[in-house]
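All protein chains but one are shown at their positions in the complex.
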Amino acid sequence: MRNESATQLITELSAPGRRAAIFPKADIPATQLDDLIPSQHRASSPPALPELAEGDVVRHFVNLSTKNMSVDTHFYPLGSCTMKYNPKRHERLASLPGLVDLHPYKQEDSIQGMLQILFECQQILGEIAGLPSVSLQPAAGAHGEFTALLVASAYFRDRGENRTKVLFPNSAHGTNPASAALAGFDCIQLNSGVDGLVDLEELKAHVDDKTAVFMITNPNTLGLFETDIGKVADILHEAGALLYIDGANMNAIMGRTRPGDFGGDMMHYNVHKTFTGPHGAGGPGSGPIAVRDYLADYLPGPVVSKTTDENGEPYYSLTTPPKTIGRIRSFFGNVSILLRGYCYLRTLGAEGVKAAADNAVLNANYLMARLKNAFDVPHGKLCMHEFVASASRIVKERGISAMDIAKRLLDKGFHAPTVYFPLVVSEAMMIEPTETESKETLDAFVDALITILEEEPETVKAAPWTTPVSRPDEVQAARKPILTAPEEQTTS
Amino acid sequence: MTDTTTLQYTKSHEWIQKQGDLVTIGITDFAVKQLTDLVYIDLPDVGRTLDAGETFGEVESVKAVSDLYAPIPGEVVEVNDSLADDLAALSDDPFGRGWMIKMKVADSAAGESMLDHTEYEKFCASEEH
Partner (left out) sequence: MKYCQFAQQYRVYNDNTEETTPESCNRLVMKDCTVRTCCPERDFKGDALAYLFNTPDQQQEMLQAIGVQSIDDLFEQIPQEFQLKSPLKIPAPLPEMELEREMRKLAARNTKDGGRVCMLGGGAYDHFIPAVVDEIVSRGEFYTAYTPYQAEASQGSLQAFFEYQTLISRLSGMDVSNASLYEGGTSVSEAAFMAMRVTGRHDRVVVLGSVHPEYREVLATYLHHLNCELVVIPTPEGSVDPGDVEQQLDEKTACLIIQHPNFFGCLEEVAELTALARKAGALSVVAFDPISVGVLNRPGDYGADIAVAEGQPLGIPLQYGGPLLGILSCRKEYVRKMPGRLIGQTVDKEGRRSFVLNLQAREQHIRRDKATSNICTNQGLLALRATVYLSLLGPQGLKEVAEACCQNAHYAVTELQQIDGVEVLFDRPFFKEFSLRFDGDVDLILRQVANAGFEIGPHFERFRNVDGGQFAGWENSLLVAMTEKRTKAEIDGLVKAVKNAVAGVQEMATSAAR
């Protein structure tokens, strides 16, 4: 039953004259397009899209879908990505009429239900962060980072301070320096301590009156809570700088501690990670930011405000903060993703949120405990929601790399962990099971990993064997990039 | 074969060969090996003037991009355009066919603080650990 039927490209399935979506002519009095659009603007023919029947399209894409691993079909312990179960109820609820079909320029008084949801999102996310002022606008985590850095920039400018530097540890996500550069800051990378945590001396040596922000993921990308986070915050605050928390790993700590409580001044969420987005094979995300109250005036507009109308009923409206950094995207935000996050949080409540973090951390520690003999885990006795193992010893002993193991896992029916990140661990395998997995699944995953270490190295190095394709030639792809299909030949 | 012991080096792994006021610049075999499979190179146009330490191009592999820095100031007078289609030259013969640009330099003393062959080898050995 091996499925080869989706190997053709959609363009190759095209047959001239075949039709799927057919639209009637407008029922208004007939007009000639030539009379409406000046000839210099008229296309001689429409774009060369493929010509297909509806059934072609369905079979093609459904067959394509079967060539993916996904959370719905496989254990997906991709570190830093929080591949948790995406509740089906969210899909139905976010698609309700009155939510899915609202035009962004509808009048406020006709969308009070939507604005109420978004207002409550602001409240709930502010509470979980311990940072009261929230912008729901950013489209993804990196967009949130950029937005928050602009907020910091505006705040310092307003205070007459010229702060040009953003610091981050060498274990940071690549988006941190990329966002800082985009926001016009100089990027300074700090070395982590041997324990994988922030090195306070290194930090002190670099923090000065030019430092605007220190960006840190907590728990960090090694899956460790920064135990000195209080001191880190003190060092920055004494120098007049701000502490930014990259919220990629909120799944470990929500309901247990809050960035605002441990000294963070601003943070972003990844709703598509922590609050079950879903990931959509690369998006859409949603990256709201939460900041301290004294930064609220700089947030991008609009935000949702609550007042009361003439009858004393709550009334929600869109407002622009007085010293706003300006718009960071068109329209309000990635609302449909926020709706899913809202449904998730309304489903869980405070205890559920904490239970999710608890079980995420339990699952990760259990996996780490079971794998510790087979793999080195260079940092930490315990971990938070994920840990980073190293295949360095295995490379030496058996000649197979983290990448080989990752590929072989696919054969065993598991998605691979994140490999070669963070950069501070060689042959890194970053494993994040999430809370929505059972002990049975974790045990099976451990068994698979241990089996791989016992297999013939050649078998592992040539893996995967059972996926729709084997390892693609990335060098050829990059040397002579083929980024689109060629136009169809009309003769066949 | 270029005698690599007569070249001068930078810690960012460029090499230069001086012939009067003409200087040939490339990157070392060590750099090429670190980058692994090269996929793309971007070099400047002839006529561009470069300051010492200025980026004059980049070389890209599947997993990394490396900026190319001019070790000394000068004007680009010749560019090895054939590299773009023959990246193998860079891995096969980095000190010969893999040269990247030739510059005319005003200051004949420029580059005196660069590493000599022994110093560079020592530096590479320390990088590997």
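The chains carry the letters A and B, assigned in the order they are written, with residues numbered from 1 in each.
Note that in this section a residue touches a chain if its C-beta (ideal position, glycine included) is under 8 Å from a C-beta of that chain, and two chains touch if they have at least 3 such contacts.
From a predicted model like this one, the values you see are computed outputs, not experimental measurements.
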Omitted-chain contact residue, chosen from A:193, A:240 or A:352: A:352
Residue of A:65, A:426 or A:451 in touch with the missing chain, whole complex considered: A:65
Full-complex contact with the absent chain, from A:261, A:397 or A:458: A:261
Absent-chain interface as seen on chain B, which is shown: 39-40, 42, 60-65, 67
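Following the convention adopted for this analysis, only the chains that are shown with their structure count from here on.
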Rounded Å distance, chain A centre to chain B centre (Cα mean): 39
Chain B-facing residues of chain A, complex: 474-475, 478-479
Contact set on chain B toward chain A in their complex: 37, 39-40, 60, 62, 87
